[in-house]
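One structure follows; several queries about it will come next.
All protein chains but one are shown at their positions in the complex.
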Amino acid sequence: MDFIFDWNRAARTGLPEAVLCSAKSTEQITEILAAARARGARLLLTRLEPAGFAALDAAARAGLDYDPLSRTAVLGGKVALADAQVAVVAAGTSDLPVAREAVQTLAFSGQGALLVADVGVAGLWRLMERIEDIRVCRVVIAVAGMEGALFSVLGGLVSAPVIAVPTSVGYGVAEGGRAALTSALASCAPGVVAVNIDNGFGAACAALKMLAMAAPSRGEP
Amino acid sequence: MDFIFDWNRAARTGLPEAVLCSAKSTEQITEILAAARARGARLLLTRLEPAGFAALDAAARAGLDYDPLSRTAVLGGKVALADAQVAVVAAGTSDLPVAREAVQTLAFSGQGALLVADVGVAGLWRLMERIEDIRVCRVVIAVAGMEGALFSVLGGLVSAPVIAVPTSVGYGVAEGGRAALTSALASCAPGVVAVNIDNGFGAACAALKMLAMAAPSRGEP
Amino acid sequence: MDFIFDWNRAARTGLPEAVLCSAKSTEQITEILAAARARGARLLLTRLEPAGFAALDAAARAGLDYDPLSRTAVLGGKVALADAQVAVVAAGTSDLPVAREAVQTLAFSGQGALLVADVGVAGLWRLMERIEDIRVCRVVIAVAGMEGALFSVLGGLVSAPVIAVPTSVGYGVAEGGRAALTSALASCAPGVVAVNIDNGFGAACAALKMLAMAAPSRGEP
Amino acid sequence: MDFIFDWNRAARTGLPEAVLCSAKSTEQITEILAAARARGARLLLTRLEPAGFAALDAAARAGLDYDPLSRTAVLGGKVALADAQVAVVAAGTSDLPVAREAVQTLAFSGQGALLVADVGVAGLWRLMERIEDIRVCRVVIAVAGMEGALFSVLGGLVSAPVIAVPTSVGYGVAEGGRAALTSALASCAPGVVAVNIDNGFGAACAALKMLAMAAPSRGEP
Amino acid sequence: MDFIFDWNRAARTGLPEAVLCSAKSTEQITEILAAARARGARLLLTRLEPAGFAALDAAARAGLDYDPLSRTAVLGGKVALADAQVAVVAAGTSDLPVAREAVQTLAFSGQGALLVADVGVAGLWRLMERIEDIRVCRVVIAVAGMEGALFSVLGGLVSAPVIAVPTSVGYGVAEGGRAALTSALASCAPGVVAVNIDNGFGAACAALKMLAMAAPSRGEP
Amino acid sequence: MDFIFDWNRAARTGLPEAVLCSAKSTEQITEILAAARARGARLLLTRLEPAGFAALDAAARAGLDYDPLSRTAVLGGKVALADAQVAVVAAGTSDLPVAREAVQTLAFSGQGALLVADVGVAGLWRLMERIEDIRVCRVVIAVAGMEGALFSVLGGLVSAPVIAVPTSVGYGVAEGGRAALTSALASCAPGVVAVNIDNGFGAACAALKMLAMAAPSRGEP
Amino acid sequence: MDFIFDWNRAARTGLPEAVLCSAKSTEQITEILAAARARGARLLLTRLEPAGFAALDAAARAGLDYDPLSRTAVLGGKVALADAQVAVVAAGTSDLPVAREAVQTLAFSGQGALLVADVGVAGLWRLMERIEDIRVCRVVIAVAGMEGALFSVLGGLVSAPVIAVPTSVGYGVAEGGRAALTSALASCAPGVVAVNIDNGFGAACAALKMLAMAAPSRGEP
Partner (left out) sequence: MDFIFDWNRAARTGLPEAVLCSAKSTEQITEILAAARARGARLLLTRLEPAGFAALDAAARAGLDYDPLSRTAVLGGKVALADAQVAVVAAGTSDLPVAREAVQTLAFSGQGALLVADVGVAGLWRLMERIEDIRVCRVVIAVAGMEGALFSVLGGLVSAPVIAVPTSVGYGVAEGGRAALTSALASCAPGVVAVNIDNGFGAACAALKMLAMAAPSRGEP
């Protein structure tokens, strides 16, 4: 039995139009930017290293807003931000690039975020001093490397969904982020979900999907 | 600086009170059930194998509603179900026990679920025949073993958050569920999140958290 | 019991004479090229990085046709191409170097190829728009990194043999290509076969063997 | 842009209709057999252990042809076999169950096979005594556990495509078949392709696809 | 240069004389017990499963004090216990067998222990209710499976050395205890040390060594 | 039930205030140093590569005592050292950087250390010549890469607690330090504990905790 | 160029004719024994579990000399033993089955062996008491599980070749024998070689080859 399928609906997911730059050449990125400009599209570039950004010529960099910490760039200007409904909680200073990639992705889509940094569980009191601020958010993105204990501690303290982003910060058995990833998946706190290592962009996309399902307009398909 | 912390709020997460039975003795489960009855609590038991259920005496089994497929049991009776807002999509027949654990966990908390089975991507048309039903749900739980390609395909077709539950179904390189787990985490479709292998309960808890954040009452802390 | 064995037949496999350059010095490659020229042989060089090609002197580079995208070079000139009987299908832009290595290997042996790019399963409709073109080919080489869901989707849609080439494109759990490789091997679509990570050359060799077995002359040993 | 897609063509792949029994209950297998009988379909059952076969009642077993070595069963009778175009080459006695699963799958589809057993490379002369018989086949399925050296040796000796089936035969570092699988993928002989560990069925399906592409009728789509 | 070495000192480490029974036959254990009785030695048996204990005859079991939860047995009677200087902290009920193996090993050597159970970090307040009791101990043995977040949280809250004992409790990525072990080693809390998975005996031995170094008599070598 | 918790006690662990520099920028390290100077704090910097030290400007380097072998730096001057109570035993010359990181960490806190180098077990007599010196120490830190056999040999020869520090020295199966780590954890000598690979700092912190528990003042909480 | 190859020489390696029984059925073993009797051959059976031996009927067991500890059986009677030239050194009681498999394999070929047991490195003095006996042997087979430190210690103490046989004795990180295997390969003592986990048979074969090369007659091929 043949049937007609509305492929176009698949394109209407509301996620940011984004380009992962890490495996692309300067030429390819330049072309993509030109094409986006031609159709007036806003665009989020991720994993664009400072050297990669510097390699772009003036025309390609025109109107590109680059953030070296998160290695993201935005074409097409910022949008007004809604009040923060997402808390982005980072265990250590070294986790900030990934945390900020999530913040930038949310901002690209108009969502503000509360960034809470340096609250690793070895100093539990620092987390406790900020926990009430975190609790009023609708979604929590937790960013941690090393052993990733933050995921379980947060999962037990807040009622919002917790999206764990393990980072590749660490050495020895923690090198590459597998230790933190495993902690996220094996968490004794139910309701914690995980994305790939260092994937701040993906965590923000998941948060955007959750916020969209909560929006009033979602009810009428 | 000392300060007062409201630990009790931490207990108010709205997740089901549940007991993982796989590592507990018959005596321990009997005691837990008695304690729950004494305080009039409803209780969800997970990973209670048929042999484990059979080993309970009549007093322990009184009022216990056991589902052998999902290996779950409910103490304290069912509650009325809201219309299905969660789609539980299983790739193959062998993934049904895990899928049903998710359905049972949702039902314990009063959430109906749409169970869509046998829609693995090797026969893509079967998934396509059901995709419109899946799309109207607010959250999608995808359950798959083997290579877990279903997660990415679904992630590209629906706008709702997709919670991937890899299962331990498979042999050779897929034995134990690592292949499917890796596919969930490495998915090229942004916004897919993952829980541990065979963790239907955890996926349902995450879905409950997402639905709770979307509920109107959530707005007033 | 001793017996005579016709070793020479072993040399008549019809596969391209090729040199893997990645572990060879400039001196060694120069010698190999000189030897090939001396006996008038055509030669395919693989994994020859641009820096490696640039390090060759003019004599060594004489008549060498270098393709930087696939890092291949051909000595001895191109041959006329038969109509495309092999579809080379790449999930993303980053998979193109490997896909093109397969195309160049086929071309070296006189086989045309249909290259279909950027059809990852997160945007299933892009694959569907090209699927009829792919279906008329006798062999399909599928090239994908990340989670490698393309292998299973293609395996369920075409009747031709599908040779999966996992690529090392990806990060976190997908780094190095193991995730895509596992997906190829664990595929729920029967009849999918796999080669090593990034081995576009090997996939093309397998395709050439399959085409040779289908050729009319193959019947008379 | 919406469009119409002929899903039904996807069902016309010519592969055997098969059921993997290892993760299915007696009740499920009984139902599947009844359904197949009702629509007059032939059916191949794989990974049906002797105990699982014995657990079926007389009605379910009626007309079922069971082969305990390969743990396969056929419903609907045998078909006439074409002359062997596929060589199934097994390194050791312990690899025979997997080799025979391939033979049975081919036979279900009417393809004869040449089974060559006990030709592991530690006794290379045994392989050499049979190599001419193997060479006249159009496709070679190589089945080996332990270190899987057979795959490379065969790949260098025959011009036909070689489908490697690593088996879980082995202990220590070879336990579970990963060692043999890795040897297949890393083979220094170009043109060797691999399927999952112990997947004799999948190898036969790939061989059937290769034979189908070689058939004269394939030319007219 | 030859020299004389006092091997006997090596035997004077003060650790309990213990026998790991898991890989020994009933005959071997019987012989060992008889030999210990003959020389009037006290002996600790570990990993003696209930079935293994039941298999011993009456003579072998005479005077043997068996604890089924920890699977330990003591020959030669108990000794008076010093006040608890070691806290044994277990995350969940399923970790109790390993925790109790540590307690039994300490008791065999005359050291009391404070056992604190069911204080996993998903319910942080339960740990906080007991933390002052834990803090007065000189050594802390932390026992946890799953993701092992307890190790880091405890390491940040107490000044005593923390010996982490990962347990094999868990499923999916946590199966076998590697996830908890990795968390112990990658802990962001400095001063946490680890022993092998499920090695309650070894943790207790390390604690005994630490207590011995602190004892007044230790000063005079 | 709410309650008051004395978070401040958690800060009183007596461990050195330290900064892991490997994942921090020159700017961040400069800021941290300035802040420490502002509040008159002593500070230990670890994993500060020579290039990283050289990148600091004169103001940042003022009063900074840098040790290139261990890649540590001390701000705030040295303190008088107590007699060595800790033996730091290194298997080979290549293990010296990690061993010295432990020595520097101890020295920062005023603890002297006995450094015994080049006593790998392949030349057992070298270890035996130094064993009596090692035995009079209260704690032993053993540092070894390759196969890490030193841990077990030392564990059987001394009565003090042995803290094993596996190093990433080695190649092939020993690359990255996993082989040595596994040997530490699987040691047949009871009472050996382990820290992460190359974690000389953590081993020293554990030793400091052990020495603190043994100090007379520890008795009065 | 074709040429004649003397395959029969390959059969003259002098190694015992042996059958690995673990993956063979009772029927297959019975057939193999009958065939060996028919041609008057001596035969060594390895990995024949007691249950497998008991399953053989009286005819099959006639003249079969079974050793339950090593799970070996000999058909065709014992031969006179030469003085021990091989030392088989086992770390613990649990390593004895593997050690004895080596002893039985040597005995089958007429080589005596010196079995030295229970000399693990945690009690180094026990090894030292036997080291002179070991040193007079021409080849040393070292058998150890857990962390396998024995291999390196022996490698540094004897001038004979040391063949390391890691065993699967151990738990946690040592489970399955990988820890001991890695220690053998990463040994800091040059000249240590390794065989597969639990492969006492293979170690004995290697020893036989070494003794054969040392024999006077070896010089004249």
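Going by the order they are written in, the chains are A, B, C, D, E, F and G; count residues from 1 in each one.
Going forward, contacts are C-beta pairs under 8 Å (C-beta built on N, C-alpha and C of every residue); 3 or more make two chains touch, one makes a residue touch a chain.
These numbers were taken from a predicted model, which means no experiment stands behind them.
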item	value
For chain G, the residues touching the chain missing from this view	3, 5, 9-10, 12-15, 18, 128-129, 131, 135-136, 138-139, 156-161, 163, 181, 185-186, 190-197, 201-202, 205-206, 208-210, 212-214, 218, 221
Chain not shown, touching residues in chain D	91-92, 120-124, 146-149, 151-153, 155-157, 170, 172-174, 178-180, 182-190
For chain F, the residues touching the chain missing from this view	93-94, 123-125, 128, 169, 171-175
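Keep this in mind: only the chains that are shown with their structure count from here on.
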item	value
Pair exhibiting more inter-chain C-beta contacts, C-D or E-G	C-D
Distance between the centres, which are taken as Cα means, of chain G and chain F, whole angstrom	43
Per-residue multi-chain contacts in chain D, two or more chains	3, 5, 7-8, 10, 128, 181, 196
